[in-house]
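Only one protein chain is missing; all other protein chains are in place.
Going in written order, the chains are labelled A, B and C, and every chain counts its residues from 1.
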Amino acid sequence: VTTSELPGGIYPYLVSPIGPDGAVDRGGLHAIVDHLIASGVHGLSPLGSTGEVMYLTAPQRAAIVEATITAAARRVPVVPGVSAFATHDAVEQARRYEALGASGIVLMRQHAFEIGAAGIVSYFADVAAAVSLPIVLYTNPSVLGGELPVRAIAELAEVPNIRYVKDASGNTGRILSILEHTGGRIGVYSASAHIPLVVFELGGIGWMAGPACVVPDAAVEMHRRFLAGDRAAAAELQRAMWPLNEVFTSTPLGACIKAALTLRGFPVGDPIPPQGPLAGTDVARLRAVLDRVDAALTSVRARVGSSAT
Amino acid sequence: VTTSELPGGIYPYLVSPIGPDGAVDRGGLHAIVDHLIASGVHGLSPLGSTGEVMYLTAPQRAAIVEATITAAARRVPVVPGVSAFATHDAVEQARRYEALGASGIVLMRQHAFEIGAAGIVSYFADVAAAVSLPIVLYTNPSVLGGELPVRAIAELAEVPNIRYVKDASGNTGRILSILEHTGGRIGVYSASAHIPLVVFELGGIGWMAGPACVVPDAAVEMHRRFLAGDRAAAAELQRAMWPLNEVFTSTPLGACIKAALTLRGFPVGDPIPPQGPLAGTDVARLRAVLDRVDAALTSVRARVGSSAT
Amino acid sequence: VTTSELPGGIYPYLVSPIGPDGAVDRGGLHAIVDHLIASGVHGLSPLGSTGEVMYLTAPQRAAIVEATITAAARRVPVVPGVSAFATHDAVEQARRYEALGASGIVLMRQHAFEIGAAGIVSYFADVAAAVSLPIVLYTNPSVLGGELPVRAIAELAEVPNIRYVKDASGNTGRILSILEHTGGRIGVYSASAHIPLVVFELGGIGWMAGPACVVPDAAVEMHRRFLAGDRAAAAELQRAMWPLNEVFTSTPLGACIKAALTLRGFPVGDPIPPQGPLAGTDVARLRAVLDRVDAALTSVRARVGSSAT
Partner (left out) sequence: VTTSELPGGIYPYLVSPIGPDGAVDRGGLHAIVDHLIASGVHGLSPLGSTGEVMYLTAPQRAAIVEATITAAARRVPVVPGVSAFATHDAVEQARRYEALGASGIVLMRQHAFEIGAAGIVSYFADVAAAVSLPIVLYTNPSVLGGELPVRAIAELAEVPNIRYVKDASGNTGRILSILEHTGGRIGVYSASAHIPLVVFELGGIGWMAGPACVVPDAAVEMHRRFLAGDRAAAAELQRAMWPLNEVFTSTPLGACIKAALTLRGFPVGDPIPPQGPLAGTDVARLRAVLDRVDAALTSVRARVGSSAT
């Protein structure tokens, strides 16, 4: 198995725009994809928790992946999420997305019964073995249930195409532990529960999260400023964006991302029932936070002379 | 909507026998169904957590329901579980099982993002409105996530075809609270985390749980003794069966039920990966517990002269 | 060590009336003790969680025990709570209360760091060994933290003066498990999270809880009706009292008991800061619930002709 690399950088987690009839709004999704790529993002991840993956049937999931890959048209890699309780279900999803042209897989495990350390490792290893795509391990116990201990990540890092991890614990020390215990064999992406700039500074390679779908230009600029060694500008953007992470981690995610994209001019509708729309007070928080991000971006761009460093 | 009643009594939760190729073992399932009906059970519930419902794809679930209904051949009602995160997904499942001839639905909600009290009520009410079958609300936060507060149950009791609740909290006071706050409009079934005889004594109408699939004759006899007012015999059977509930609630459920049925002469294989088989020490516990149940049943039957009161 | 028995029956958990200056209101406590004994209770337990034991300093605790024993004047046994993180702290408390004339100890463990099964057993066994009083093991993980597994209870049942357990899990099956695994060597008292009548029916010997301090006459009558084999009357009282248990387990306990006693004519003030008084809506719930208990008691007494069976 030869596995191509995924680039580091900004991977917005995509929303899943679904109409009341259950059909994917391909036009709406295409417009978002074009906007994100124009903003300079490095890849796209449909079907994360941001994409309400648990609320979608298997055909809906495949339709989202197909529409995203078509819209991206090979301009950036598309790395969809695979999420299941059963190994065979995850294998089916992963193979289907590989056949559709995905560049990698973000692999999640949903938890019901205790399966022990060996069961956890077998799930991820067996799904990885079923495809030749690079695999991003994803762990978010608060939404999916179930732990992915650092020891299991270290063991899984021996599997050739398991190359990355996206951690949503919010515990930055865990990221340092992953880097230590995998000896550099695993690239770490930040999730929205982390401060991405801190993850970059610790050696992380990118940010995969819903907020990057809402402020892709500021996220890309922060990443550029970091790479350019301009810590002051990167920190200014990070401070301005952190309140957006706070909103994402303190509200229901599906409702939050859809309200945020609607505010940004992409009317993606309400989250999938029984989820309801974001509360009005949280929409107001979002609006204020987005204004602050925009102001910080204007200020940083003015200072660095151009956004195209 | 006119909704027929579900009878009270013993409803074994069925195992889901699935081969390594993902196909349902229809012959194995038929044999179990025949055995359970011969033991005198009052209904059958496929696709509960005992049936590893979360680990099955939509086509596998439908195949299990179809095979169970065919095997039961209208001798007893079949009440399959519907389990989903999204309302539309649950509606599709419920309608499909109604079309296949189900007599009722055990309705579960899987939890990801916070949806508030109104969201919880809307999920159950919207699925109930989509079918004309009687609905059993099922709540098991430790496996499915998400609460179903007594207040929500009281509100849902106003929906005409929401008629029953199966509670898996283990907290007996919650059952008394449900009975109090629904004013007799809701029938309560015990799950394996409860002492079913106590639930009967408080006014509950039956026992829906995995252990009843393993010791159907003892479960049916306990229920008969209770109805006959023979508390001593019912309590003797209950004391003998309680250790079986203990095993079910302290081991991984899918592994436990499959090991137990294999011990009882129904080789249903291992649980669906990434679940592994039950640990050997737990199999030994199961064997000892089953022996004790059999001995108690023999003793009670000898005393009451006949099992057919 | 010869340990006298504690009688079964109704043990109200006592409130701790403390003035703003931190001094015990001995007169107020005496009035409550007299009232409870006149109502027919079988024992008194100061310094439970109902008594806000964690909020009291060592001298305050000793003053409460001394005042209660003085007020009880050997009419009923006084069984104070001992609560500590450290073994030596619990030993000091237990010896002090033994010297003050206590008839037994309700022994609680507060939890900070993991101590494993051996640590748990050593705590309870070492404190028991330091006194010759009968010990009631008390386990309430939701307030005190830390588990007391059934296996540990079974091991502790071998210690001569560990004779009883009070369980606050609300999980009735756990009580049946305790009875099974201790082979009758341990007497079980119900806490307010349980339905006491169900615990009696399973073989429990009494009810130790805050609600019994508020409705001692109804609690005593329910116990008498149970002992007399009059299940209908006992159940009627239980159904009327259960909403009181619901209030106790769904509100902050210190605030709830003090509001309830004030409603009953014993002005015991507010809970110890930083606790605040019970919310007004909960006080209204309490009042309605107490009225219902009183009505049920009147009805049952009228039917049985006399309360003195």
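Note that a residue touches a chain if its C-beta (ideal position, glycine included) is under 8 Å from a C-beta of that chain, and two chains touch if they have at least 3 such contacts.
Because the structure is predicted, anything quoted here is derived from the model rather than measured.
Considering the entire complex, the omitted chain makes contact with A, C. The missing chain, though absent from the display, is touched by one residue of C:A38, C:A118, C:A228 or C:A284; that residue is C:A118. Note on the undisplayed chain: of the listed residues A:V79, A:A193, A:A209 or A:L237, the one touching it is A:A193. Note on the undisplayed chain: of the listed residues C:L100, C:A154, C:I272 or C:V304, the one touching it is C:I272. Considering the full assembly, A:E246 is the residue among A:D34, A:D230 or A:E246 that touches the omitted chain. Although one chain is not drawn, its touching partners on chain C can still be listed: residues 22, 49, 54-58, 85-89, 92, 109-110, 112-116, 118-120, 122-123, 126, 143-145, 252-255, 271-276.
Counting the whole complex, the residues of chain A in touch with the unshown chain are 170-174, 176-177, 180, 193-195, 198, 201-202, 239, 242-243, 245-246, 249.
Here is the rule we use: only the chains that are shown with their structure count from here on.
Centres computed as Cα averages put chain A at a distance of 52 Å from chain C. Note: centroid distance chain B to chain C, computed from Cα atoms, is 36 Å.
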